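I have a structure I would like to understand better, so I am pasting it below and will then ask my questions one at a time.
Left out: one protein chain. Kept in place: all the others.
Residue numbering begins at 1 within each chain, and the chains themselves are lettered A, B and C in the order written.
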Amino acid sequence: MNRFTLSEKPLFAETLLAEAATPRAGAYVTFEGWVRDHNEGREVLSLEYEAYEALAVKEGNAILCEALDRFEVLSAQCAHRLGRLEVGNVAVIVAVTAEHRDAAFDACRYIIDEVKARVPIWKKEYYTDGESEWVNCPRCAAHAHRHHNHAHDHAHPRTAR
Amino acid sequence: MNRFTLSEKPLFAETLLAEAATPRAGAYVTFEGWVRDHNEGREVLSLEYEAYEALAVKEGNAILCEALDRFEVLSAQCAHRLGRLEVGNVAVIVAVTAEHRDAAFDACRYIIDEVKARVPIWKKEYYTDGESEWVNCPRCAAHAHRHHNHAHDHAHPRTAR
Amino acid sequence: MTRNVRVQYFGILREQRGCGEESRETGAASPLDLYRELAGEHGFSLDPENLRVAVNDEFRDWDSILAEGDKVVFIPPVAGG
Partner (left out) sequence: MTRNVRVQYFGILREQRGCGEESRETGAASPLDLYRELAGEHGFSLDPENLRVAVNDEFRDWDSILAEGDKVVFIPPVAGG
């Protein structure tokens, strides 16, 4: 089972849990991205997500399919928030079930890495000093580019683990 | 913040979420262990957890402290269920917050691996054929032993990733 | 030869363009030619090598051929999650 969704309304992990539950699953791993009160040394007040919705849903579902394909998982879902968010709000949730925890952790990690790198969603941060800025991560941009040029190379450069 | 708890009552991730939330956190990773309908090729009907409570809480909290010490995380919690559980019930929840997802994933994984290997909790499985058995994982037993003999070697042999 | 294309803008490109969408008669044969034409006109700050491009809601090569009625979207570095 896979499903990538975009939502203007607050996200709750319970929503994904209902779809994920199956008697075969022994492991359920979730990742939530929360709006932090700081980024790159600046104090964040709020932020705004904007998506190219048609392609974001398509690419998001492609990532979930890849995860189902590569890892021994039973379900993989991702929900991403759009619009204005405050500090502490949930920006994204990834939820994965598997028989065993190895696959659940690996797939959850894969999905959030790929979503951040490839799904056409943009973030504008609003700072406490009144300024605002479109945020982009050069590493992700480089990754997306590589992915684009070499469609069969999905490896993602992880930061130090 | 760290807290290891044992509970005779059903576990809900929302309970841990309330303690975990902080404006500094950008990543929230949870692991849930669910009762599967099968194990080692046998059909599971239900199971029973029993703990040496005083030492389980002590060892569980020690593991959470180790996680806070080794990884750049803001909070680490674990709740473990005791008593009779049915298929689909939540047996254990680990919840970790961090500024960044690398540390949150690594710490969550560390905690569940160590809890399974070291915390004095026992599981009896009841099968659909009417039999029952105390389950133990030889790999975990070997790990616990090694941990005991070499207090400074916490490395855990992970299964193929 | 010219063709009509529809261009959608998101994020920083939408702000630099001052609108989210435009229709355009263009002589550009490829998305790359089209982006250069638009960047010259509107002063877009991003280099094509920092962008990706989608045509009709599919990622597309920069040097593919544009057709009449295509919807073209230039994709700045993404920042979801």
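The rule is simple: contacts are C-beta pairs under 8 Å (C-beta built on N, C-alpha and C of every residue); 3 or more make two chains touch, one makes a residue touch a chain.
Note that this is a predicted model, so its numbers are computed, not measured.
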TODO: Taking the complete complex into account, tell me which visible chains touch the one left out.
DONE: B
Task: Residues belonging to subunit B that touch the chain removed from view - done: 33, 49-52, 54-56, 58-59, 80, 91-92, 112, 115-124, 134-138, 140-141, 144-145, 148
